[in-house]
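Sharing a structure below in structure tokens format, with a few things to ask.
Selected chains from the complex are presented in situ; the others are not included.
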Amino acid sequence: MDITTIVGIIAGMTCVLVAIFMGGGLGIFINVPSIMITVGGTIAGALIAFPLHDILGVMGIVQKAFLYKSPSPIQVIQQIVGFAVKARRDGILALEEEAENVDEPFLKKGVQLAVDGTSPDLLREILDNEIGNLEDRHKLGQSIFETLGMFAFAFGMIGTLIGLVQMLMGMEDPSAIGPSMAIALITTFYGAVMSNLFFLPIAIKLKNRSKEEILVKEVMVEGILSIQSGDNPRVVEEKLRTYLPPKLRNASIEQQS
Amino acid sequence: MDITTIVGIIAGMTCVLVAIFMGGGLGIFINVPSIMITVGGTIAGALIAFPLHDILGVMGIVQKAFLYKSPSPIQVIQQIVGFAVKARRDGILALEEEAENVDEPFLKKGVQLAVDGTSPDLLREILDNEIGNLEDRHKLGQSIFETLGMFAFAFGMIGTLIGLVQMLMGMEDPSAIGPSMAIALITTFYGAVMSNLFFLPIAIKLKNRSKEEILVKEVMVEGILSIQSGDNPRVVEEKLRTYLPPKLRNASIEQQS
């Protein structure tokens, strides 16, 4: 599980709450119409901007991005080098039963295609197509969260404008201006917190997770093609290790020996 | 019909209206000069920025984007696999009568070109050109809505500036400041609502609809070319299914069997 995201959200909420409690109670920061217009307006904007199945689908993408741990590149390389050893010894058809034990559906599919004798060009095309589709879905997720961040901020401001107009219109008792204006500003506060503590950082996180996941998948494609072309297991490992950052590269060597 | 857009607009309007009613009546939020400058200024900006036929044409694009349901990729694949079966059995000329029953004008044109013996290169060029034109029209639609969103916001602010200047100039009775300033702010409110509840989300929606519609058309091109090259119906289906997201891909298989 992606612990830093949870830690970050809790830490951010804590900072905001402590600042609120140090200056008074939480009560004055809770305002139902403000919540309604910010949350409701953001949802409404999203419903107009995206098809329903994309909005529902984004939950899946987020859940997967946070809960699903994509295998580390090192583990994947070790697994593929293992396949290379076996293929070298017993022929590529021997990978058929290995493929059945693979959990990762993308790697499983790739190995099966190689076993089935798919030509290298077609194999790369199919797997690259798959990676391209995955990237598109990740980008859709990011774009939904960026849009939510934009609408949260905008409807926060719209709520504040409504509050200001109402306050200014009904301005009979000067001593009531303060609290009315405070309530008006709370809506901007809601929008800014929703945007900066949830939507925008999660959009950035999705972008980073997407890069990591795609890197792992590219290692898989390269590895399967290398095995298929009959490369020596050592050459397979050498090729795949160039995908690792320098630090991990040495780690990989140590674990291997 | 694209129900979520309507739901989104109604939901957004409801949130705004409830927030308005909870803090007083709707009356104080209606101001004719404010409406005039925001709506009028936005229309004026659009008239200067875009040729008249593009502004009128955008209505068609929007209407089509919201009302016209582009066939689902799965249905299109099934239809094309059907054509592939027929072409395999009776020759590609047998598709001539099939083409007449096709509703989708793009698919119809593609099949007719294939039946007429157009070379694959030319066929792809003609259909890709058609897709490119469609994409340009969609992009024009998005750009018009984004521009409208920008002008709505800008003229909202211009209206508020006019109101503020008038209020400050005529500032004799301090107790009248509140309502005057409220009226000034209403124009910004109009601009922000128009921009964030209509123009910007619709621009994003058009972008998403455009992607979907173009994906379906790309499936059609790939399918027609695959049939023309004499591919086995199973190969045709295999090729086209790589265009589907993983979930839909399995669905497609089930419906087929």
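Order of writing sets the labels: A and B. Residues in every chain begin at 1.
Keep this in mind: a contact is a pair of C-beta atoms (placed from the backbone, for glycine too) under 8 Å apart; a residue touches a chain by one contact, two chains touch by 3 or more.
Owing to the predicted nature of the structure, the values given are computational and were not obtained by experimental measurement.
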One sequence, 2 chains in place; the complete complex in the file has a copy number of 5
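Operating definition for what follows: only the chains that are shown with their structure count from here on.
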For the C-alpha superposition of subunit A onto subunit B, the rotation angle in degrees, rounded to the nearest 5, equals 70
Dist(centroid_CA(subunit A), centroid_CA(subunit B)) in Å evaluates to 26
So, in the complex, the side of subunit B touching subunit A is made of residues 2-5, 7-9, 11-16, 18-20, 22-24, 28-29, 175, 177-179, 181-182, 185-186, 188-189, 192-193, 195-198, 200-202, 204-205, 208-209, 212, 242, 245-246
Interface with subunit B, subunit A side, in the complex: residues 33-34, 36-37, 40-41, 43-52, 54-55, 126, 129-130, 133, 137, 147, 150-151, 154-155, 157-159, 161-171
